[in-house]
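With one protein chain removed, the remaining protein chains of the complex are shown where they sit.
Up next is chain A:
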Amino acid sequence: MTTTLKIENLTYRRNLKKILTDVSLTLSGDKIVGLLGENGAGKTTLMRLIAGVAKNAKGMVSVNEETALPTRKRLISFSNPLGGLSASLKITEVKSFCQRVYPDFDEQKYDQMSSFLNLDESQRLSALSKGTREKLVISLTLARQASVYLLDEPFSGIDSMSRKKIINSIIQWKPADSLMIISDHYVSEIAPILDEIVVIKDNTVAVHKAADAIREESGQSIEDYYESLYGEADSND
């Protein structure tokens, strides 16, 4: 079944500050979509609203026409930065925890990714490097059988070897009919695997376009195109 994520007129404020204003966006099909925008543009907030972690927004979010939060949460796998877990837990204990919380957690799939990414299941969370921690987060997120996968900045601060391995595991283990959204503020590292990009700017969706259409129409790289949206405003010279 084709996955459709629909966002209609979504507005979100926090402490009287506008974070997102009137966001409407429909993403459909088995795509990988890059969610781009500067730091603080509202990418993480949008993901939290889609996943139903952030609440009290105006507007509507639906996945396969389901708007109710419990149903939506079952359809969405949101990368969890593991902040709420005790640092003394071993990876294998984190895995059992996820198995208990998520009935759709596929242990066999997790084990395949874990061995591909060379995770040592006996290591404690506190001992993990940033790259290893991100590999664990990706494995746990993709091990769920969901319709929508939300990966929040999986590559920030990650060395290029780990990045390549993570990108490879995304291509290998993303279920065929699922929709995946990856947020990043540095686009060139993920550009080749994106079907579409969505740019959040000035509190709303500024661009939603197919990646190859941008290359074809403008002759620009995704990164150059993305930077051109910010025009002169950011240049200091």
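Convention: a contact is a pair of C-beta atoms (placed from the backbone, for glycine too) under 8 Å apart; a residue touches a chain by one contact, two chains touch by 3 or more; residues count from 1.
Operating definition for what follows: contacts and distances are computed from a predicted model.
Visitor: One chain is missing here; what is its name in UniProt, given the choices "Spermidine/putrescine transport system permease protein PotC", "GntR family transcriptional regulator", "Succinate dehydrogenase membrane subunit" or "Nitrile hydratase accessory protein"?
Guide: Matching the unshown chain against "Spermidine/putrescine transport system permease protein PotC", "GntR family transcriptional regulator", "Succinate dehydrogenase membrane subunit" or "Nitrile hydratase accessory protein" yields "GntR family transcriptional regulator".
Visitor: Which of A:22, A:93, A:106 or A:223 touches the chain that is not shown?
Guide: A:223
Visitor: For the chain left off this view, which of A:41, A:125, A:167 or A:205 is in contact with it?
Guide: A:167
Visitor: For chain A, which residues touch the unseen chain?
Guide: So the residues of chain A touching the unseen chain are 30-32, 164, 167-168, 171-172, 174, 176, 188, 191-195, 211-212, 215-216, 219-224.
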